[in-house]
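Take a look at the structure set out below.
Removed: one protein chain of the complex. Kept in place: all other protein chains.
Moving on to chain A:
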Amino acid sequence: MSVIEVSELRKSYGGRAVVDGVSFAVEEGEIFGILGPNGAGKTTTVECVEGLRVPDAGRVRVTGLDPIADHEQVTRVLGAQLQQSELQAKLTVREALELYATFYPRPADWRPLAERLGLTEKLTTRFAKLSGGQKQRLFIALALVGNPRIVVLDELTTGLDPRARRDTWQLIEDVRAGGVTVLLVTHFMEEAQRLCDRIAVIDRGRIAALDTPEGLIRRSAGATVVSFLPSAPLDERELDALPELASLAAKDGRITLSGTDATVNAVITLLARHHITAHQLRVTDATLDDAFLDLTEATA
């Protein structure tokens, strides 16, 4: 069952189309990523889902409800962590958690939540005195304190150190394991690759691709990367003629090429035929990074 449905969403500011016909559906219990370069329209899209912005055109439904017309009902099932927001400077962490818990009909117990997010020692600290990472973790806690069915996280781990980032990823996986659907906005590939079941790559207000992380990587032209130091010089023309070759580079005698499994097999055959040994042979899968650059470049 789709808990979020977005179809043909459009939103312009000052005549410039920021979101230009975006459609996707998020299934219950999945972690759905929205990935894209800065200014691609990711935040505007999720703000329409959160009911913070009125779309110019298109349809948005959250558990079948309209985020604008049924705003209050939507806020009860959807928790949000915004990219930029603050709290009252002199409000303490504990007071913020307690206050936001009162807003919801069936709130979560904020104590274990604070504990999971490493905020227990900061409960009496005022918001203005928190570090960037602590503020971020507090906002994640506030997004979850209402026991939502869906949680929208915009730039979840920005400002977190690598350890806090990994802890947060684990938390998000736990949250999903508890049955909560997660809509995640990020421009951080590792995060998307690790967490998301499916990813919509948004570029210039449109969906450039929508697939699983593996699917996106497979789709990119240079899905497999081979590099080696040949024991004897190779004829470049022969390399150029390799099947399904996506890229080829030679530097300091090391040859790096990318393509598909067919390319890899052909390289090995070629080397064997010439009795050339491949020293320091490395075969790696391309990362989501490569796929992302490929996808967003294609539309540029």
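The criterion applied here is as follows: contacts are C-beta pairs under 8 Å (C-beta built on N, C-alpha and C of every residue); 3 or more make two chains touch, one makes a residue touch a chain; residues count from 1.
Following the convention adopted for this analysis, contacts and distances are computed from a predicted model.
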Open item on the list: Not counting the visible chains, the remaining one has a UniProt entry; which protein name from "NADH-quinone oxidoreductase subunit D", "Caa(3)-type oxidase", "Transport permease protein" or "Carbon-monoxide dehydrogenase small subunit" does it give?
Closed with: "Transport permease protein"
Open item on the list: Just to verify: which one of A:K90, A:R111, A:K129 or A:R219 makes contact with the chain not shown?
Closed with: A:K90
Task: Which residue of A:T75, A:T181 or A:T263 touches the chain not shown here - done: A:T75
Open item on the list: Tell me which of A:L99, A:L210 or A:L239 is the one touching the absent chain.
Closed with: A:L99
Open item on the list: Counting contacts across the full complex, list the positions on chain A that touch the omitted chain.
Closed with: 50-52, 72, 75-76, 78-80, 82, 84-88, 90-91, 95, 98-100, 102-105, 139, 142, 146
